[in-house]
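Omission of a single protein chain aside, the complex is shown with its protein chains in their original locations.
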Amino acid sequence: MTRNPVPVFLLVAAAVVVLAAGPLFLPPFYVRVGQLMLYSAGLGLAWAILGGFAGYASFGHAAFIGVGAFTAGLVEARFSTLPTALLLPVGLLAGAASCAILSALIAYPILRLRGTFFAIAMLGVSHVCAEVTNNIDFFQGSMGLNFPPIAPASWDPANFFYEVYLAAALLILLVSWQIRRSRFGAGLLSIREDEDTARMLGVPTERYKRTAFVVSAVLTGIMGVIYAHSLGYITTESVYRDDTNLSLIVYSLLGGMGTLFGPVIGAFLLVFITQVILGRLLDFHLFATGLLLVILVLAAPGGVAGLLKRKRAAT
Amino acid sequence: MSLLEVERLSKNFRGLAAISDVSFAIEAGTITSIIGPNGAGKSTMFNLITGYLPLTAGEIRYRALRITGMATNRIAALGIARAFQIARPFRDLTVFENVRVGALFGKAGPRDVEATTRRALELASLAALAEQPASSLTVGQLRHLEVARAIATRADLLLADEPCAGLNPTETAAMIDVLRQVRTNGVTVVLVEHDMPSVMEVSDRVLVLDAGRLIADGPPKTVATDPKVIAAYLGTPDAA
Partner (left out) sequence: MNLIAQTLADGLVLGGIYALAAVGFSLIFGVLHVINLSHGILVLMGAYLALIFSEMLHIDPLLCIPPVMAVLFCVGYAYQRFLIQHAVDRASVNSMLLTFGVALMLQNAMIWVFSPDMKSITPTYAFTSLKLGPVNLDAVRLSALAASLVLLSCLAALLRFSPLGRVIRATAQQTMAARLCGVNVRHVYALTFAVSAAFAGAAGIVIGIILPFSPNDEGGWTLNAFVVVVLGGVGSPAGALIGGLLLGLVSTLTAQYIGPAFPNVTMFLLLVLLLLVRPNGLLGNAFAPSR
């Protein structure tokens, strides 16, 4: 897989240059699609650190998008005298910290659950966070929270956020790549395959699971903070979304569960399908995502990566 | 000092005694077999030593260090490895990647990971299959994989749970060979085994469990003729 790292590295570098230059030649609609693709890819990668590598598929990662976004908004409101350029870093720090604290707190109990129980319990976490945000006035979830414009005056905000998303997605890709090739990553994979056996071989399964959970939550929270800024105004409904909870799983399924680039491929494909191909048929999105999920489970459990592998094995 | 000391070990499952008051010690560099009829508590013994199950009473010491109550992964990190009877490979990983997990973790941590992995594969005669996915191996090969993965942890003590069960004579002979190789490499082996010819052939010493009690302990020849052991396997004349 990583036997020829130089070509893969060059390929990625070329792709990054092309992607970064995107706003120079893309029409505005496609810049927005690009934003969504990069946002989704980043989220998919963050999700996969726990769901793909360690096999703990979460149904509730929108919890961290919401917690990150609302913390950032509330903290930034306290620091409104800061120069604009510092607002996003402050927000990112606050959002990441709150996600780290929340995930570290719930990691111990929730990671005792396995498989479907873990998945559903995470959905519960997401719903509880949403309700708390919505019903306690302090969080302003039902009223909504404003974010100051942070794009430099000379820069079109859409293009600016496109580049910010790209940077964040790359950061998350880098983290996943480092994890995948490390001892930690091998430990996570062995947990996914057979947790008891992994422990018998000396893998500190509990600590690894907790670490993966916190890393995944923090990276998701970072994406949430950027998302909130790009929207400019958020409510509970706009960040704690059940379709996000679902999409994160579909990205990995579509691209290839547990592979490094799987979530990226999946996110790009799904966003392309829903935004470009079905762009005008808003009523049809849910149906299409559902149909895709059914087809994937029945026909291509390995996703795109699985199909490629099968093809390579056949030739 | 013995490598492993088990002292007055007992384990109850809801009041039912699976192991009662068993003591023994394992000397470094030996191959010891634990035999006994079905339900005698052999696999439970392994589950207790590896910390997979909590024990009811007694103490287990490894290199004079008390390991009772330690987490499974810490015990593994001290140098006790286990090969399962029903092989539990990491199915989606290749043979090499499977063994590599053992080398990355286990005792002494990640030093010379690739070399350790290769050595373990050689030892278990799996080198030719290194790049195959584990899910494509035969039952016999999977047993070798279990041993290779355990050895790759650089364990000093290998607990092998019925490595020969269900294997044909050729495969059994190959497995016995592997276990001898393992011992030659300085690893102490404890086997749970049903296949009597293999036990007699490979073991330096045999422990016999019956209904959770240790009823015999000695060289294979002596144990095989022990009337208590024969009774345990065949039933006492008046009971039968």
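Note that the chains take the letters A and B in the order they are written out, and that residue 1 is the start of every chain.
Convention: a residue touches a chain if its C-beta (ideal position, glycine included) is under 8 Å from a C-beta of that chain, and two chains touch if they have at least 3 such contacts.
Quantities reported herein were computed from a predicted structural model and do not represent experimental measurements.
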Displayed partners of the chain not shown (whole complex): A
Hidden-chain contact residue, picked from the options A:123, A:189 or A:271: A:123
Where the unshown chain meets subunit A, residue by residue: 57, 109-110, 112-113, 115-117, 119-121, 123-125, 127-128, 131-132, 134-135, 242, 246, 249, 253, 283-284, 286-287, 289-294, 296-298, 301
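In the analysis below, only the chains that are shown with their structure count from here on.
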Chain centre separation (subunit A, subunit B; CA means) in Å: 43
Complex contacts: residues of subunit B adjacent to subunit A: 50, 52, 71-73, 76-77, 81-82, 84, 88-93, 97, 100-102, 104-107, 110, 149-150, 153
Contact set on subunit A toward subunit B in their complex: 183, 186-187, 189-190, 192-194, 196-206, 258
